[in-house]
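As you look at this complex, bear in mind that one protein chain is not there, while each of the others sits in place.
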Amino acid sequence: MIGYAFMGRAHSHAWRTAPRFFGLPLAPEMSVLVGRTPDATAEAARTLGWAEVETDWRAVLERDDVDLVDICTPGDTHAEMAVAALAAGKHVLVEKPMANTLEEATTMTVAAREAAGRGVRSMVGFSYRRVPAVALARQLVAEGRIGEVRQVRAQYLQDWLADAEAPLSWRLDKDRAGSGALGDIGAHIVDLAHFITGQPLAGVSAMLDTFVTERPVAQSFSGLQGTAGTERGPVTVDDAAIWFGRLAGGAPAVFEATRFAWGRKNAMRIEVSGSAGAVAFDFEDMNVLHLYDAADDARTAGFRRIDVTEPDHPYTAAWWPPGHGLGYEHAFTHQVVDLLEAIAAERQPEPSFDDALAVQRVLDAVERSSAASSVYTETGN
Amino acid sequence: MIGYAFMGRAHSHAWRTAPRFFGLPLAPEMSVLVGRTPDATAEAARTLGWAEVETDWRAVLERDDVDLVDICTPGDTHAEMAVAALAAGKHVLVEKPMANTLEEATTMTVAAREAAGRGVRSMVGFSYRRVPAVALARQLVAEGRIGEVRQVRAQYLQDWLADAEAPLSWRLDKDRAGSGALGDIGAHIVDLAHFITGQPLAGVSAMLDTFVTERPVAQSFSGLQGTAGTERGPVTVDDAAIWFGRLAGGAPAVFEATRFAWGRKNAMRIEVSGSAGAVAFDFEDMNVLHLYDAADDARTAGFRRIDVTEPDHPYTAAWWPPGHGLGYEHAFTHQVVDLLEAIAAERQPEPSFDDALAVQRVLDAVERSSAASSVYTETGN
Amino acid sequence: MIGYAFMGRAHSHAWRTAPRFFGLPLAPEMSVLVGRTPDATAEAARTLGWAEVETDWRAVLERDDVDLVDICTPGDTHAEMAVAALAAGKHVLVEKPMANTLEEATTMTVAAREAAGRGVRSMVGFSYRRVPAVALARQLVAEGRIGEVRQVRAQYLQDWLADAEAPLSWRLDKDRAGSGALGDIGAHIVDLAHFITGQPLAGVSAMLDTFVTERPVAQSFSGLQGTAGTERGPVTVDDAAIWFGRLAGGAPAVFEATRFAWGRKNAMRIEVSGSAGAVAFDFEDMNVLHLYDAADDARTAGFRRIDVTEPDHPYTAAWWPPGHGLGYEHAFTHQVVDLLEAIAAERQPEPSFDDALAVQRVLDAVERSSAASSVYTETGN
Partner (left out) sequence: MIGYAFMGRAHSHAWRTAPRFFGLPLAPEMSVLVGRTPDATAEAARTLGWAEVETDWRAVLERDDVDLVDICTPGDTHAEMAVAALAAGKHVLVEKPMANTLEEATTMTVAAREAAGRGVRSMVGFSYRRVPAVALARQLVAEGRIGEVRQVRAQYLQDWLADAEAPLSWRLDKDRAGSGALGDIGAHIVDLAHFITGQPLAGVSAMLDTFVTERPVAQSFSGLQGTAGTERGPVTVDDAAIWFGRLAGGAPAVFEATRFAWGRKNAMRIEVSGSAGAVAFDFEDMNVLHLYDAADDARTAGFRRIDVTEPDHPYTAAWWPPGHGLGYEHAFTHQVVDLLEAIAAERQPEPSFDDALAVQRVLDAVERSSAASSVYTETGN
């Protein structure tokens, strides 16, 4: 595994936990953790449970005892690492967004397709696909339970930057992160829309905003929270993004991603309305899926609040009794399960680099649209 | 009052009820109901409590005992009626949307400004401003409780057309209604955004959709529900509208209006995020306002679910004890109260025709934007 | 109508509004308002819309133009008034609780049975039965949708006395009110349990509490809110009541009524679990009924949030389109409709005095149980 910050901790937990709850076809071994600083990396390896450490990620690619590389670094390094790992015959799991530019993403996808021909697998970490309620939503839509997809509305609302004095991090630096709310959280709702409906976005109209253009430089970080210093630096990414568009099948879809929505901590929401019903999800109530079935009789129809913790639901039989809900990191554990099962079965895991490229194309179109003046019609007000 | 369908019933109830619960400066008398069909109008007058009937609305304008004309007809008749009534020195309350075209709306506004110089008042029936929770939201924003307005997200979701066999009505006929979801319900969320933030939308990017282009012709109607016949006719308005834009102060705002969102009956929702907090409202829980105050200590901050039924809240002292919630039609009663108080105080009631013109400009820009191909950036998917 | 405070206002609105929205078999005329103070009564009559006033309620019973007497006074006067009115051949609607003692309630019930033999009707104002979501709950239970009734849990939580400085009113005086939270709001949840399940409570174990034993004497009142003076007086009723028991069919049921639950404004809640499903209601979301149908497939079963505003729902077709919710006073309007329909059809309206007597027996048993020391088993803690 390369990187050991927020995502590295989540991935380590997943590698450690998956074999304890799921019957896996392959037994993962947590062999090498890669980081640039020897001491910090060694300490992280101890805490997170990796057997060895390495400061040069290229060295790991030469080891025979490494079968899979898990890339948890900022987006500007993904392309180089992933392409090299695939070339070296290592399966690759890369965090989202897959890359900071469409060009890098395309290069990675070409490499992944080529590697697949050699039996080398690749996957992108859109972990929210593995939340049981989200997986159930996709099942129900795919089975036709809500009929033909007519409308998608999605939001990803956070508030950790709403305080103008929250410090800078690499996530606010365009060179490292590629974009702001758009790539960090907007990418997730694009992927969810693709995943649940089975259709990619074909076009968009978009608007990006940066509300706070200068912030204190951080001195230390823990998760997304940093301690501010006295120096200040520029924010070079978007704080919020709004866009709408059409799915390949023509259905309209509207999206908002922001890290400035006071009181919304991790409100990743998606609602898909079809010709025969609707599904709705909100990560702030992550164990629940809401389903409206228009076939229910008019007197008792209503959104069903499904507690997605029954043994019949995706992933949940491996865990606890009904109502004993799962948390954020379980999706990462499920991601490991799905990845290892695909590798063992010699099939392409999902979401593939192709799937992630479809997301990347949307992010790129959003940025292009936002930059174009023709998007906007004056009201005269 | 001209017209006696859904809106006519709501307005009649308001005229009858306002003096019973509020100390009004003027005592309304429900003198004449105007309708085209003598028998049906007479029956409506009996049911709704109007003293007389008239089939020619122009005749009413000549009567000395009529001080105020309440226009509840479809949008294509508003301009002619309102302009004539104002010219005749009658105060005017006109239902929203104020008109079907920007041209008509402009004519009306000019007439209203001129009439105001003669002490003749005019108001547009954006009744949702009078829901206590909405009025409280505006108060809090105006007082600076959420700081500077940064973002607006608004939805108006209904499902009464989601069934493709729901019959046609004048609301689906462009000639009568002007537009579909956009003017019928989209107008409300534009007005709410203007009202709560105090800023109009300066520009938009938009997309309109019609999902079902042909429907059975209705044989009879009750409220929004009709009985379908065997004949079919075209739907000439939008079924759904999505748009985003910027308020005059620069804050981004995103909107969706649809009558196809299965399971959402009257989900008129608006959330305004500011630099110091946020307010959120959903008409499906109409007696509640959610407030996030970023000044609350970090350990106990959270959206407050305010049951807006305390005596300190707008309009509520006139009604019932706390927790004994109000319903849809109360907003119309409050509208009558506010209108009569403004007339008695010789000041301009709100929302004025100017306020409604600002909404109309947005609706017009949404239609123009939706028709323009340049709005759209292809993703390549 | 006798009395014109909170309940008098609600009843007046109902008499005025019912004929405007419902096709009634009898046309109500609001002829005489009775109150002790001539001036205040006259003013109330003007505001509430009664044609005449009277200070002696007995005088009204002698008038031929009065067919029905609506009793909205405190509970200590109900028995005398109701018995006299029935003897005079007037139909009677009496507010709940029907009486302050079981003895009075029994006398009234005997009188009502006798009057029924003469075609004189009587009803008690348990208005919450007429909330559409509650009426739907009863329908579903009666139709067997949740199977055999197994468990009832009910709460009525308010907070208007939680402030120890909230002033005294007749509702805190045992002589006038009979009891406190028990009779005022506890009576409602007992009646709802009886109504929805179709079974009365056969026995109880109970505990009453008074948290604040002395309060400021009120100087003026508006609704439940008064203005405190400097003098203090004793609270002679319960502030909160808890009891459990069994329905006639054996199912256990648990109840809590309190006016001290900070943050709960009018949370009248009832959930009935059966062998095949459950229904749940909360007045703070009064237009919604939650239904769990155990026959739904395991993967998509969940409480359905039914917006009880569709034309197929009880009472709602007379009002507004779906999602345009009703408020507190609508239940009183429905009460008038049901009462007049029963009188016209020459059948007994519900809830009858017999039905209310069943509630009164529960209240009485709760008081007796609470006073008995044998109820309590020490834990040793």
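All chains are identified by letter, namely A, B and C, in their written order; residue positions are counted from 1 within each chain.
Simple rule for what comes next: a residue touches a chain if its C-beta (ideal position, glycine included) is under 8 Å from a C-beta of that chain, and two chains touch if they have at least 3 such contacts.
Note that the coordinates shown come from a computational prediction; the quantities given were computed from them, not determined experimentally.
**Student:** Omitted chain: which shown chains does it touch?
**Tutor:** A, B, C
**Student:** Among the options A:48, A:108 or A:375, which residue touches the chain absent from this view?
**Tutor:** Touching the chain that is not displayed is residue A:48.
**Student:** Thinking of the whole complex, not just what is shown, which of C:41, C:100, C:273 or C:348 touches the missing chain?
**Tutor:** Only one of C:41, C:100, C:273 or C:348 touches the chain omitted from view, namely C:273.
**Student:** For the chain not shown, which residue from B:90, B:313 or B:361 touches it across the whole complex?
**Tutor:** B:313
**Student:** Across the whole complex, list the residues on chain A that are touched by the chain not included here.
**Tutor:** 6, 9-10, 12-13, 16-17, 20-21, 47-49, 158-160, 222-225, 264-267, 283-286, 307, 309-311, 317, 319-330
**Student:** Please output the residues of chain C touching the missing chain, sorted low to high.
**Tutor:** With respect to the unshown chain, the touching residues of chain C are 146, 150-151, 153, 155, 162-164, 200-207, 209, 211, 240, 242-246, 248, 252, 254, 256, 258, 260-264, 271, 273-278, 280, 290, 292, 294, 301-303, 358, 361-362, 364-366, 368-369, 372, 374-381.
**Student:** On chain B, where is the contact patch with the chain that was removed from view?
**Tutor:** Against the left-out chain, chain B lists 136, 140, 145, 288, 290-291, 293, 296, 298-307, 310, 312-313.
Here is the rule we go by: only the chains that are shown with their structure count from here on.
**Student:** If you average all the Cα positions, which chain's own average lands nearest?
**Tutor:** If we average C-alpha coordinates per chain, B lands closest to the whole-structure average.
**Student:** Express in whole angstrom the distance between the two chain centres, defined as the mean CA positions of chain B and chain C.
**Tutor:** 35
**Student:** Whole-Å distance, chain A centre to chain B centre, using C-alpha means?
**Tutor:** Here chain A and chain B have centroids separated by 40 Å.
**Student:** When the C-alpha atoms of chain A and chain C are each averaged to a single point, how far apart are the two points in Å?
**Tutor:** That gives a centre separation of 53 Å.
**Student:** Mind pulling the chain A residues that touch 2 or more other chains?
**Tutor:** 290, 301-303
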